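I am attaching a structure below and will ask some questions about it afterwards.
Here the complex is missing a single protein chain, while all its other protein chains stay put.
Which chain is which? They are A and B, in the order written, and residues in each are numbered from 1.
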Amino acid sequence: MDIETVASLSSFLAALVLLTAFAMLVQKRIYSLIHLFAWQGLLLSANTAVVGYVAAKHHLYISSLLTLSLKVVLLPYILHVLIHRLKIRKEIETIVNVPMTMLIGLALVIFSYHLTAPVRELSSLVTRSTLAVALATVLIGLLMMITRKHAVTQIIGFLAMENGLFFAATSATYGMPLVVELGVALDILIAAFIFGIFFFHINTAFDSLDVEKMAKLKEVD
Amino acid sequence: MTFSPVEIASSAVLIHMLFVLVAALLRRSQKALIAVFSTVMTVGSLMICIAGAMTVWDGATETRVLSMGLPGLPFHLRLDPLAGYFLTVIGLLSFFVSVYSAGYLKGFIGHRPVTRLAVFYSLFLAGMSMVVLADDALFFLISWELMAAASYFLVMFEDEKPDNRRAAFLYMVIAHVGAIAILLSFGIMAGLAGGFESFDGYTFDAMRNVSFPVSWATAAFLLSLFGFAAKAGVVPLHVWLPEAHPVAPSNVSALMSGVMLKTAIYGIIRVTFDLIRVFPWWWGGLVLTLGIITALMGIVYAMMEKDLKRLLAYSSVENIGIILVGIGLSMVFLSFNMTLLSSLALTAGLYHVMNHAMFKGLLFMGAGSVLHATDERNMENMGGLIHLMPWTAALFLIGALSISALPPFNGFVSEWLTFQAFLLSPSLPSPLMKLLMPLGAALFALTAALSAATFVKAFGVSFLGKWRGPQQRHVHEAGPAMIAGMMFAAAACLCLGIFPTAFIDWMDIVPEQLVGDRLSVSATAGGWMWLTPVAPDRASYSGVIVFLGGLAVNLLVYFVLHVRPGKIHRVPVWDCGFEKLTNRMQYNSTSFAMPFRRVFGFMASIKEDVSLAPQPAHAAFPRRLHYHLRIRDRFWNWIYKPVSDASFWVARKVGRLQQGRIQAYLIYSFATIIVLLLLAVI
Partner (left out) sequence: MTGGPILTEFLQIMLLLGAAPLFIGWVRTLKCWAQSRDTAGVFQPYRDLARLFTKDVVLAENASWIFRFTPYLVFGTAILAGGIVPMLSTDLPLGLSADVIVLVGLFAISRFFTALAGMDIGTAFGGMGSSREMMVASLAEPAMLMAIFTVSLADKSTSLSHIAEVAFSSQALLKPSLAFAFLAFVLITLAETGRIPVDNPSTHLELTMLHEAMILEYSGRHLALIEWAGMMKLFLFMALGSALFFPWGIDKSGDLSGILLAGGLLTIKLGVAGVVLVLIETGLAKMRLFRLTEFLGSAFLMATLGMLSFFILE
């Protein structure tokens, strides 16, 4: 594979990551959302491997495998189990309507492109142009956390944000040192467990996972 | 003996002015008045059109200084290609409308005298031509006011209706707020051009020769944009337009929508491209954004409207938006020094100026014929008119096809050119513009599609189906003069759609003088049949082939496959086995617009009341459904209501000064004099 093909392959994967980010933003069914999250993880893992190949950095293969096992297999599995246990079936309610959310998402992409344009000029990496996509993925994940009412979808939004950060790391600097990445992966895993435990508590306390119900907790009326 | 264009134009203006005296003499005999009126107006507007067309053809600029005016500031006249282009538009549509008026005014005989209509119509035409001819700020503003005042009286023509008086008042207020802004803008430019002490700066020539500092130029631009936008009906200054245009007599509505709005466009072009000339890119961005918002809002409101003339008025708002999009794009390209693209966008905008004059004139004339025949403006009470008014229906359909931007009619050409200008925007150097422009193009496409839907509704509900009103009145086809007027306009729509290259070849001098590049070299590179804005392998369109090809294919299909008359059976509509279909069961304007209200309704403030009331008289239907729908401009509540409430509040406070006693007023004058004297001392 020559560098040209790799670059275009990497761009293509970046575009797909962006697509999955948008799909997660507008997806209303919770199981499909988890599947999309798994797909995004798979794309990330593939992208990491491709970058590892082009930059000849072998620790990226390890982090690619790590992503694969953690984000494609383990986390979706945990979420599945969680949803099954909590008996969540109905569609997720969004706060803003779907076309509007899409437009805000598009605006975020344009914004991140505008923001990363200077970096693009400076960097010489093959993958530099995907930085805008990575930033957009982070912002869209945040947007997803804002527009959703359900606690589980908020977690998925959070994980999507983390995906964006990981993507940014691979595309901007050919990945963080392996130790850091291992640490982050462990953090994510532990976070997922903690969230799971919290969900059970929230569910028993409020009889629902609608985060708006938690507004009751505020002290001042 | 030959006359120069400026002489022809000014004598036409003079003829219009003199007609006022003639009208005063003829007011006893309305029939003679109408005959003289339509002859004089037809000739006068034809002269204006010829003068304009000649100027553009020659590409020459002529100036005259009249011996009238203020001391030190005589009236300056100037006829350059830009002015000539707008004169052509004004003259051409006034010609068509004047032909139409010959028949239209006859409808008033026996109901009300038309002297006032004739007089102000004539002054209105004179005013519009003078605005375009003026070459100094003072003459411009005088003409501007003449135009505004004349149109005010035309809107007030049927002044016994309170709605008309209210609409005319609103129109007058906004026109004047706008005029003040224009005056201030000219004041700034004149002050910088010739100093605040003399009148020298008030000629446009003086302004042209100065390069303004950016801050002052921006102030002048924003003020004049505000002023002209108020006249053109740019959102959010558009609220007067759907009130005033529909209540005027239909021939006047045609002129107001068709050409009066264009004088404001002329003003914007004159001030930015000609007087100020050099500007930062965000000016263009502002005009472009305003244009897109105006176009979208205008068409969404038009879609929800059920009054045929109001629908057309809102659609004028939309078309002004489309023109502004062209101008804004041109300004953006020009400020990055991309002259060819700037010329392309400006050509698109100017082309649409002509197109809109033609099809909106046609549509208003058609609506006038319908109003004339049925005495009805509400589409909910129309239907099936195609059987009773076949000519009007066919001509209205041509107007509807043109305005919906369907090939091979003229609206398509200008929108196609605008799209091409949009598609070339990625060559802009600024990355943010590159990304935002295409989104503008998408909104523009939405506008075009919505306008097709709107005119399917307008034509479908008023001309097709069956009569929806309570009882069918005696409906008759429009008279020959009215049909002739509409036919001319329809022919113009078709010709402008089929021969765009010839038209662009003719008008090319205007963008060349304003932005410094011409389109015709590249636009006609592939021969006169193909319009190729930039290069043949970039994009091309041939109106002739689409028209002839469409015609040929359709005729062929018709002759090969058409149904023999013997094989057609006319039967009543299948009623699904129910007893009887009534005309009230048809889809009407409100129901047609329902999906659009659901999707785009957030742009308007919609109040929908559905209630069930008991109906004891009817055993079979014990409940009666009442449905009430009210749609208002959001801007009315956002901007106008606060302003009007505030001004009433101020007026009431100020009203306390009114004591009704003469001494009190003397004290006020006395106090004023004292204060002024004191100020003079200080």
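Some observations on this one:
Heads up, the rule we're going with is that a residue touches a chain if its C-beta (ideal position, glycine included) is under 8 Å from a C-beta of that chain, and two chains touch if they have at least 3 such contacts.
Here the structure is a predicted model, which is why all the values come from computation and not from measurement.
Of B:44, B:74, B:383 or B:399, it is B:383 that touches the chain left out of the display. In the complete complex, the residue from B:453, B:491, B:606 or B:631 that touches the missing chain is B:453.
Note that of B:154, B:248, B:435 or B:504, the residue touching the chain absent from this view is B:435. When the omitted chain is restored, the residue from A:45, A:64 or A:129 that touches it is A:129.
Between the chain not shown and the residues B:558, B:648 or B:670, the one that touches is B:558. Touching the omitted chain from chain B are residues 383-384, 386-387, 397, 401, 404-407, 412, 416, 419-420, 422-423, 426, 431, 434-435, 438-439, 441-446, 448-450, 452-453, 456-457, 459-461, 464-466, 526, 529-530, 536-542, 545-546, 549-550, 553-554, 556-558, 561-563, 567-574, 581, 583, 585-588, 591-596, 598-599. By the touch criterion stated above, the residues of chain A touching the omitted chain are 8-9, 11-12, 14-16, 18-19, 22, 26, 98-99, 102, 105-106, 109-110, 113, 129-130, 132-133.
The rule we apply is simple: only the chains that are shown with their structure count from here on.
Rounded to whole angstrom, the centroid-to-centroid distance between chain A and chain B, based on C-alpha atoms, equals 51 Å.
Touching chain A in their complex are the following residues of chain B: 431-432, 435-436, 439.
Contacts from chain A toward chain B in the complex involve residues 106, 110, 113-114, 117.
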